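Below is a structure I'd like to ask you about.
Shown here: the complex without one of its protein chains, the others still in place.
We call the chains A, B and C, going by the order they appear; numbering starts again at 1 in every chain.
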Amino acid sequence: MNSYGNLFKVTLYGESHQPAIGVVIDGLPAGTKIDEDLIKHDLEQRKPKAIGTTPRKEDDIYRITSGVFNGIATGSPIHVMIENKNVKSKDYEHLKTHPRPGHADFVSEVKYKGFQDYRGGGRFSGRLTAALVVAGSFAKMAIPFKIKHELSQVGTLKDMTKLDDYLLSVMEKQDSVGGTISLTISDMIVGIGEPFFDKLNAELAKLLFSVPAVKGVEFGLGFEGVTKLGSEFNDVIVDEHGKTKTNHQGGINGGISNGNDIHIRVFVKPTSSIQKKQDTFHLKAKKVEVLDIGGRHDVAIVRRVGIVLENVVAIALLDQYLMYKAYH
Amino acid sequence: MNSYGNLFKVTLYGESHQPAIGVVIDGLPAGTKIDEDLIKHDLEQRKPKAIGTTPRKEDDIYRITSGVFNGIATGSPIHVMIENKNVKSKDYEHLKTHPRPGHADFVSEVKYKGFQDYRGGGRFSGRLTAALVVAGSFAKMAIPFKIKHELSQVGTLKDMTKLDDYLLSVMEKQDSVGGTISLTISDMIVGIGEPFFDKLNAELAKLLFSVPAVKGVEFGLGFEGVTKLGSEFNDVIVDEHGKTKTNHQGGINGGISNGNDIHIRVFVKPTSSIQKKQDTFHLKAKKVEVLDIGGRHDVAIVRRVGIVLENVVAIALLDQYLMYKAYH
Amino acid sequence: MNSYGNLFKVTLYGESHQPAIGVVIDGLPAGTKIDEDLIKHDLEQRKPKAIGTTPRKEDDIYRITSGVFNGIATGSPIHVMIENKNVKSKDYEHLKTHPRPGHADFVSEVKYKGFQDYRGGGRFSGRLTAALVVAGSFAKMAIPFKIKHELSQVGTLKDMTKLDDYLLSVMEKQDSVGGTISLTISDMIVGIGEPFFDKLNAELAKLLFSVPAVKGVEFGLGFEGVTKLGSEFNDVIVDEHGKTKTNHQGGINGGISNGNDIHIRVFVKPTSSIQKKQDTFHLKAKKVEVLDIGGRHDVAIVRRVGIVLENVVAIALLDQYLMYKAYH
Partner (left out) sequence: MNSYGNLFKVTLYGESHQPAIGVVIDGLPAGTKIDEDLIKHDLEQRKPKAIGTTPRKEDDIYRITSGVFNGIATGSPIHVMIENKNVKSKDYEHLKTHPRPGHADFVSEVKYKGFQDYRGGGRFSGRLTAALVVAGSFAKMAIPFKIKHELSQVGTLKDMTKLDDYLLSVMEKQDSVGGTISLTISDMIVGIGEPFFDKLNAELAKLLFSVPAVKGVEFGLGFEGVTKLGSEFNDVIVDEHGKTKTNHQGGINGGISNGNDIHIRVFVKPTSSIQKKQDTFHLKAKKVEVLDIGGRHDVAIVRRVGIVLENVVAIALLDQYLMYKAYH
């Protein structure tokens, strides 16, 4: 449900228009130095600023209420809360009857029997990822591995130097686009991952798919590798540390890290909220009607989601690294 | 580690050359009618028979030692064991020094400190998937949903009517190929999936990636959807049951089933074991040497793995369906 | 670690002198009516007021920051926070060198390598039980069972009408006392509890022992039953609902509720903090020294802990009730 992890455990709460969102971070080793600059830096990357991101401002001022003492983790669970300051009192009730295409409005209404907090998408709002980013920042403070993310494609655009212009053209159409993000984990060691079910790739995929809008995850060559023969795909080991000549497997064999960089590619679908009018079924009128969401939304949430993906990777890595340490 | 699930819990054990592999299946509702034909039918699909699969024979005779009484689930954990009959006494010790490219030999040697049972790939052998298939067969007996799998591409081949010829050509090259498999879940209801971390897509992906050789998972349009605008990608709801005009999202919104069919595509890499000689690092001689695995292996494991993927999907579905039932 | 439960999941955080304590409550069914009077009533019972309890005041003003909308549970995790208002800036550093007998000061210093927040007992403070009480209040809102607790013995005193006088005499000695508390669960149904390991008694005991100061738990006749013969101990079933003539088993057979009332008795040790001087080992001076804790402590924490025990029982019951509902 809303907790993840075996030894490093992250419990998320919050809804878009409730007083606060937050996260309980359990299992960070006592003695871990807390790097608040890292937290701020990571939250900053998630903020809407660039072209193609929403003009709405969220302060994302977090507050640590437990588990840190004199700037160091105490070994007790860390609670971090972010208040929802910029909450408008506008009427959201139409979301219950006019479910937005691509959103969780409809499934939420059915699953939670109409009791969900529908305002601003409630718990399905991208807002919650701010708390997830914070949890990942804490994880990074305790892993010896490095993670980075990079935007590799947005819509039809592959040359990222032209991104602003491309997004301006999408904005003009009152539409949105998705994209792909590449993640690289370096400074890996051999042996992270717990077969059969807690394989490193399986845990990474589970967390990546828990991030809203993610619709595809692949490791190494991924789907493109389908045309390769085994002799081309196999990565030849060239030294006693397990270094391979190529890295088509993406740094993981049998669900266990092989010491080479881990390469992941993630597909993030186009933002569901668009300024353009769309059809939807009106649940009370019982017919298809035109829906005008209005507002100014993220045109390319993919531009902000990279740090979220990077940080959920950190969460999985710390959990598995601690399990590794129990045996080494 | 080797258990999966919250209410429907599957615990897998076994290594290729140990006396047996097996699975403990916990949480199947008391009263579920046991369909042994289904188990046999599913195991049969996994067996190597067609061109491109290994000529080795495994009987896969399973034995239910608990949890079933008069053909009906008792509510107690079900244990199913499959003895490893066809175990050759040949010398496998070279796998410890000559790690096969693409296999888990190297990571296993390091992670388990040389104590792993390396014979025939040990716990990393595809052999264990037989027990996984059985667990999935049991899951299917208790879910109202239907799952089917289909081979959609093998190597460069997209027309599956030419598969035998294509695989014969790969065999001639002493090489192997991978492929993609499409999975469809139908007869879905709205509301399966537990945000934030136990989203339906996240759990499905976790289990699919736990199957050996899986290197990519995508839902709905998947990576191909990257070029679509939001207005094209969004699925318009057209009736009060949530039926959508298109199904680009693959039947899941916000991690929850929306009642439409769920579409998943999985990339299975080329079989690592190939007859062709390959380079690898000799861990004792400390230099790259030529490795001749020999034997006659699966040229296209993708031809057998479909039922494994189908059945892990069933496992995830039953676990989440039981969670759903706790609240409905 | 700091999370409990399978479907109804409680995650606790906080330390005595950090900004706040709190709890994330996951899995409360959407649509559950939130009874704030119950929360307040339960917290009130835990407050020090009566003779024998500490004169320190804690406001215990809780704040619900998510998961409740229009007074009803949304199905999203509920976060409740209680700020630590009454935190004195006094110097607690001596607790690191002069571990208090009966407290967790010493084990905490060793386990957390000196990084623990030692102020006021940190995470081992009874303070955290306020958040636990709140979680239990929420659980009560969704179970059809009734739970009550009763003080059955305090120190040598068995007649509770004389409690105030008895405790005044203990206070005069600058000492403390423990006691026993009886818990009764009524309106039970048959079938709650999940053998083998999640038996109802096992889960109840786990949660009861997680409450600070609990050192004994028994069901039904408990230890006193040791002198009975089987023919005396066995509870004869007298109707088709499973009603029994006697209830020596305490309402549970084979780890499953049998529909009769569940009877539990809990031993709570004497409060560790006493006004009287005590010896302890000075970790820096490396010798036994006299320790003067000072202050005015709870003389009988047992007088306040009943509601905590009652409410952890509610937590276990809701979790198991939801599991039951998944199958019924």
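In this text, a contact is a pair of C-beta atoms (placed from the backbone, for glycine too) under 8 Å apart; a residue touches a chain by one contact, two chains touch by 3 or more.
Everything numeric in this text was worked out from a predicted model, so none of it was measured.
Among C:K47, C:H94, C:K269 or C:K325, only C:K269 touches the chain that is left out of the view. Check C:Y118, C:F138 or C:F219 against the missing chain and you find that the one touching it is C:F219.
Seen from chain B, the chain kept out of the figure touches residues 1-3, 7, 9, 11-15, 18-22, 24, 26-27, 30-31, 63-67, 69, 72-79, 81, 111-113, 115-117, 122-123.
Those residues of chain C that touch the chain absent from the view are 1-4, 12, 99, 101-104, 106-108, 110-111, 123-124, 128, 153, 155-156, 170, 173, 175-180, 190-191, 194-199, 201-203, 205-210, 212, 215-223, 225-240, 242, 244, 248-250, 253-258, 265, 267, 269-274, 276, 278-281, 283, 286, 288.
Seen across the whole complex, the unshown chain contacts chain A at 6-7, 29-30, 75, 322-323, 325-327.
Following the convention adopted for this analysis, only the chains that are shown with their structure count from here on.
With each centre defined as the average position of its C-alpha atoms, the distance from chain B to chain C rounds to 45 Å.
Distance between chain centres (mean CA atoms), chain A to chain B: 25 Å.
Between the Cα centres of chain A and chain C there is a gap of 37 Å.
Across the assembly, chain C contributes 7, 30, 75 as residues in contact with two or more other chains.
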